[in-house]
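Every protein chain of the complex appears in place save one, which is left out.
Note that the chains take the letters A and B in the order they are written out, and that residue 1 is the start of every chain.
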């Protein structure tokens, strides 16, 4: 079965070596130097990509670079096959954007938001918009400032979905939402990509939202790319090891991509290919470690585990360039 | 087709799908030539990523259980395929090994074991001669 139903466009998003550097006196949100170094990733049409990373890592900067809200210093960005600078307007008519907080004039009523946005998009459908309002339970007469944060997000979503946008970009849409609302959103996104002609880029630090539904993951850590590629492979690439408190040798420390020590034990994140070496490099020498199978316990880490153990490191995992597979190489077609 | 995915079972989701489809095919619940749901519809129903389903289907296709036909969909391979046959034979062998081991432990002799095999075949309406 050929999944190549993207309507002619193979990639919803191609980001190539994009970078942004802030001089030290201006420096980001904390007054320190911040830079986004040469980030490269692709999102094929018809899939959901999660953009993850700790706060301040550069996810929002990356999204603002996509929208040209911030000028990039290097690299190229192609959205839906078009250059994001040269064909900015054409690109934006096909983009749906949702931010963490409302961008509307908060004195507007829900109805007026629709009326204000409609003339900007040639493919606007008022029927679709009203349909979403009803579906989300948005009262057309209510002012934006009277809406809860979750409802404001739904309003942005309703607008984003009402002009046949081919790429939906969401910047931390679920922060501040409860579990039900997040669940609804993930269902909506699954429906959105169902026909293979729409894609989603979803930046979040709530990783549970992505654990089931994300097809691809791009992990930005401290301004640089840590991983990009299929989500399954990301989870498959690491092993989470636990052991007795303090039972970590120097060699093991250098093999671990992330290590947290507690009074009750330690958590170590190790790349799959290095697990053997890790197990053999125990404090008392190799023989003791192998003879005691219960010394370390292993499990497949969830997203949260991977993130909490690797966040803030600015280098990619050892022995791994950090870019595991470019999505271009990944087999998105089912083999015939 | 019933498919239950657990996010906390610790087993990767694509493996869970593979296993359940494999079980369904081997048990006859999914018959030869039957069409499986499309990638996207299954992903949507299970609320998991499309790539996960793709991977499961691909791996099952490599095993010979499923067949992907361009433009038409994914179908269960007809039971006459070699690989399916091998898998089933493998199952027979494994189960027989287990039966033999259990018989040893229970002090059941090989003749008694043969009798038990005949009884089981007799009780199974689909068993042939």
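Following the convention adopted for this analysis, a residue touches a chain if its C-beta (ideal position, glycine included) is under 8 Å from a C-beta of that chain, and two chains touch if they have at least 3 such contacts.
We take it that contacts and distances are computed from a predicted model.
Peer 1: Mind telling me which option in "Acetyl-CoA carboxylase biotin carboxyl carrier protein subunit", "Stage III sporulation protein AF", "ABC-2 transporter permease" or "FMN reductase" is what UniProt lists for the chain we can't see?
Peer 2: "ABC-2 transporter permease"
Peer 1: Would you mind listing the shown chains in contact with the chain that isn't displayed?
Peer 2: It touches the following shown chains in the full complex: A.
Peer 1: Tell me which residue among A:16, A:76 or A:93 touches the hidden chain in the full complex.
Peer 2: Missing-chain contact among the listed residues: A:93.
Peer 1: For the full complex, which residue in A:101, A:148, A:254 or A:297 touches the chain that was left out?
Peer 2: Residue touching the absent chain, from the options given: A:101.
Peer 1: Just checking the interface: what residues of subunit A touch the absent partner chain?
Peer 2: Residues in contact with the chain left out: 64, 67-71, 88-93, 95, 97, 99, 101-108, 112, 115-116, 119-121.
What we mean here is this: only the chains that are shown with their structure count from here on.
Peer 1: Which whole number of Å gives the spacing of the CA centres of subunit A and subunit B?
Peer 2: Roughly 36 Å separates the two chain centres.
Peer 1: Report the residues of subunit B in contact with subunit A in the complex, numbered from low to high.
Peer 2: 7, 10, 12-14, 38-41, 43-44, 47-52, 54-55, 57-58, 61-62, 68-74
Peer 1: For subunit A, which residues are in contact with subunit B within the complex?
Peer 2: For this pair, the touching residues of subunit A are 1-3, 46-48, 186-187, 190-191, 193-196, 211-216, 230-232, 235-236, 299-300, 330-332, 334-336.
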